[in-house]
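All protein chains of the complex are present and in place, except for one that has been dropped.
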Amino acid sequence: MQTTATSTVPFIRLSGVERRYRRGQQEVPVLSGLDLAITAGEFVAFMGPSGSGKSTLLNLIGGLDVPDAGEVIVNGEELKSLNDHALTQWRSLHVGFVFQSYHLLPVLTARENVELPLLLTGLNAKERRQHASIALDIVGLADRADHLPDELSGGQQQRVAIARAIVTDPSLLVCDEPTGGLDRATATEILTLLQALNTQHRKTIVMVTHDPQAAAFASRCLHMDKGVLVGSPDSMNEGGA
Amino acid sequence: MPLQQTLAIARVNLRSLRFRLSASLVAVCGIAGVVLVIVALLSMARGLESTLRVSGRADRVLILRAGSNSELNGAITREQVRIVADKPGLAASGNEAPISGEIYTSVYLPRTDARDANLPLRGVAPTSFAVRPELRIVRGRLLEPGKFELIVGRRAAQEFAGLAVGRHISVRGTRWEIVGVFASNGSVFESESWADGATLAEAFKRGPFLSSITAKLRSAAAFSEFRDAIASDPRLQLHVWRESDYYAQQASSSTGALRIVGGIIGTIMGLGAIFAALNTMYSAVNARTPEIATLKALGFSAAPIMGSVLIEAVFLSLIGGCVGVALAWAIFDGYSASTLGATFAQVAFEFAVTPGLAAAGVGLACVLGAIGGLMPAVRAARLPVVAGLREA
Partner (left out) sequence: MNHFKLVITALRRQRMRTGLTIASLVTAFALLGLLQPVRELFTQRSSLAGAGRLAVLPKHSIADFLPVRAAARIRDLPQVRGVAHRTWFGGTFRDPKNTFARWAVPPAEFLALHPEIVLSDAQRDAFVRTRTGAIVGKATAEKYGLKVGDNVTLVPDIWGNKNGGTWEFQLVGIFELENAAAAPVDMFLNYEYFDEARVWGRGLVSYITVGLDDPNAADSVAAQIDALYANSDAETRTASEQEYALSFARQIGNVGLIVAGILGAVFFTIAMLAANTMSQAIRERTAELAVLRTLGFQRARVFVLVLAESCAMTLLGALSGLVVAQLLIGSLASVSAQLGAARIGPATLGWSVALAAIIALLAGVPPAWRASRMRIVDALRRSG
């Protein structure tokens, strides 16, 4: 099933992307010549063994890292051409991150954590609170808004993290093993929430996971090994599921 | 057994100290700083005190006019000196009684460190030297009566500019030649300059009045006899001090203020050092949490664990204390200084970092370290094993 005929131009496009890391004297290649196209509104899961480069791929897509070679174009923006300042600003406007270990600030309440990205906008305090409340509503945690992270369960903390990721209404969500530390039932809740954000709120989601059951929530699943995508050319280049 | 365990753990602690180097260094420096300052201040007090105490002898008396508490306000007549010379209790000696009536005044002079100050000037009688046998000339010669000659104390020569044998100073329109430098066991007299009393009195038109009488007793035990004889004589309104008592009192009042100020500063700094030590030890315990939990899981009881933390704390503060004392000694011991004495003239003294003071400094450091290590030691003892292991 094709997604809506919004555009044939991919939302995310990687061509010939290479990324190497230096370990002591050696350079270890992580991604070598990767091509990828994702259309707007897709929910793509990346799976693969550890060391396959999936997290690196995510970092490049999210603008947390810059490739050594090749192009990364997201929503028309060539990320390599942006300097650090512009890239940081781009991130604040266009991307929301969800991490395996939540990475909430332990001294701030749930609401305050969600408000954090809004500090970079020109909104006043009252407006910030409103937006944060809306985001917490969406993830179903309005009643826990004034709790500290260590008063929340793992699943609840992840929801707060998701609320924080969507509070500035970015078009892209980047999720790195979002259900890694959670039990099956909680994981299902989180993934359902992500799916809802994808279908109801039109957010493009790229997710890394090692759990096939988690990958099943995505609209497309891509496999990686040793720095390249494996599988049929069709599944790599077309939006479709 | 507990002691063995404690020492075993402590040995491991200390070996792992280099991983906590910067935090440990902070504690060492904090304690070194406190000890340095306190020992320096106390050595100042000790030096001043010893100069004053050594000045007074138990078998000598200082006689002032009744109501005076220093040689500055004296108004004693020569007639009174003659009456006192006849009183029982004085040492027997040749023709002249060992008693001298002296004039105490001062001269305003520039000093070597550009602080103008008052140099004590004592007009002495020929008998003054017999009364003070500890005085000896180290350069030049004794002054001669009837001449405008001065001898200056060793410390005065150091503190004031231009006081050397052969030089002259001008006082109130008169010119005096310095003919000798004297020493007297490091007493307060070494801060003074001496001239012939009769010549001084005439040159400065002081009239017939003397500032004080100094006399040598037959023995220290003769004091009460002598004092009672003076007190019961209605012609004399004089107060008799045993010389050692007089200077002891000066010592305590001079150093009293210094000790109080030192105490206040020391307390505040000590608190700061304790906070620094606490900080270091808490972070040491935090850093070693998995290790402590493991020890507990293995069966070590709380006491050796606490003991090892305390040993580390005391070890660090011991180093700090030794560093502080060493610095204080290197910088301050023997340092010459002078300050305002009871007679508003300069008293020169030397800082004295005595072995007693050094020991006290190190002891203080250990106490501070023990206090700073106590609560972290308790925390280490109370560490929950499971949570601690999970952190590993």
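Going by the order they are written in, the chains are A and B; count residues from 1 in each one.
The rule is short, and it goes like this: contacts are C-beta pairs under 8 Å (C-beta built on N, C-alpha and C of every residue); 3 or more make two chains touch, one makes a residue touch a chain.
Since the structure is predicted, the reported quantities are computational estimates derived from the model, not experimental observations.
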Can you say which of A:L93, A:A142 or A:V228 touches the chain missing from this structure? A:L93
Per the whole complex, from A:A37, A:L116, A:A142 or A:V228 the residue touching the absent chain is A:L116
Which of these, B:L7, B:L25, B:A183 or B:A303, touches the one chain of the complex that we don't see? B:L25
Among B:A75, B:V165 or B:A326, choose the residue that contacts the chain missing from this document, as touch is defined above. B:A75
To test your reading of the contact rule: which positions on chain B touch the chain that is missing from view? 22-23, 25-26, 29-30, 33, 36-37, 65-69, 72-73, 75, 104-108, 113, 115-118, 121, 171-173, 204-205, 207, 209, 257, 260-261, 264-265, 268-269, 271-272, 275-276, 278-279, 282-283, 337-340, 343-346
Quickly run down the residues of chain A that touch the omitted chain. 55, 59, 62, 64-65, 84-85, 88-89, 91-93, 97, 99-101, 103, 105-108, 111-112, 115-117, 119-120, 125, 128, 164
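By definition in this document, only the chains that are shown with their structure count from here on.
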So what's the Cα centroid distance for chain A and chain B, whole Å? 73
